[in-house]
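Report on one structure; see the data block that follows.
Of the protein chains in this complex, one is absent; all others appear in place.
Presenting subunit A:
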Amino acid sequence: MSPDDVVEEVKKSGLRGRGGAGFPTGMKWSFLAKPEGVPRHLIVNADESEPGTFKDRYLMEHIPHLLIEGIIVASYALGSNTSFIYIRGEYAWIVDILEQAIQEARNNGFLGKNILNSGFDCDIHVQRGAGAYICGEETALLESLEGKRGNPRIKPPFPAVKGAWDRPTVVNNVESISAVVPIINLGGEEYAKIGVGKSTGTKLISACGNINKPGVYEIDMTISVEEFIYSDEYCGGIPNGKRLKACIPGGSSVPILPANLLLKTAKGEQRMMNYESLSDGGFQTGSMMGSGGFIVFDEDQCIVKHTYTLARFYRHESCGQCSPCREGTGWMEKLLWRLENGQGKMSDIDLLWEIQSKIEGNTICPLGDAAAWPVAAAIRHFRDEFEWHVTHAEEAQVRNFGLAHYADPIQPIPA
């Protein structure tokens, strides 16, 4: 197979990027600029810092050779002689696993010069990040890889034209690259038969929250959300017979869905575990497949509290380059802290709505949106719960989820 044949097979497979945005991988590869005499790079995004997402670590920890084989094939397709795995700093033990697997591949002639007499050279370097969520964003990752501060770059130029060290670069998620191996083994068309519609192949879902069997599941995207939550094959239902309240289906940045919208789509059809069905209706009724971090909430969970926790995370992780994200995430966190602790006002809810709307769409990278969406969705679907925190201030205060010590010293509300 020529490199172009490999790209063609990946295109035929309909594989969508597994890192969150779901951009077709084959198409991304075909955009790669190929100027004469300029090296190109493949970079595997193993930063996996999205709260609720822990699938890549499973792949790397248990089947590292799948990833390495995928990198070799993808590097061949893209013409990258030097490829990188940019891995989350906290996954220190996985670095050792990967290094060992790379050495094994090297010893067996699958890596290095003239791989299997094909005339193709490829080496893989593992680079540890310092543990910053923003370094998972592809252009911030490139900055970090180059040894700089992990600030997202302004696009265009896109990495496919000017990426790592200004060379044409493809950044792909661990799961996307691992999928290249079965695609080549089965053939793109055959792979595309798995799944449904534009959600081809299998998808890893990392399920957590109030479910009986949290863990990483491989699904073929033809099952329903209901089946995923309740069947014994997957999450095994909700502990202690509690009722389902809501779910964040694709990692912390995607909109939360209340139970009724989680099980049914805007059209009243059953909601399926795939890209199209989960995003059905946009932000009004839908959510997103995202990175597949499936977080389930039972009836006892406080949405305000969880929204506050997320806001805290995004405030801490914003790189701080653009003013709406830098200042807006901090402001939202403070308002949510106050609401959560029974010190909020009714007008705070509208103010939160306003703030998120001024961040969304106005920032350099999608972290701004990722910070805004959970707040928007929580208010849209659970406004009564926010209001409860205002009207039942004393109860909210004694309820105390142990959050008080998290907060920054915040001044009491002026009378």
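Everything that follows uses one rule, which is that a residue touches a chain if its C-beta (ideal position, glycine included) is under 8 Å from a C-beta of that chain, and two chains touch if they have at least 3 such contacts; residues count from 1.
Rule of thumb we're sticking to: contacts and distances are computed from a predicted model.
Q: What protein name does the UniProt record of the undisplayed chain give, "Glutamate synthase (NADPH), homotetrameric", "AzlC family ABC transporter permease", "NADH dehydrogenase subunit 11" or "Lipid-transfer protein"?
A: The chain we cannot see is recorded in UniProt as "NADH dehydrogenase subunit 11".
Q: Out of A:H62, A:K113, A:R149 or A:H392, which is the one that touches the chain we can't see?
A: Answering carefully, the residue with contact to the hidden chain is A:R149.
Q: Determine which one of A:P324, A:G342 or A:P374 touches the chain that has been left out.
A: Missing-chain contact among the listed residues: A:P324.
Q: Mind pulling the subunit A residues that touch the left-out chain?
A: Against the missing chain, subunit A presents residues 132, 134, 149, 154, 315-331, 334, 351, 358, 361-364, 409-411, 413-414.
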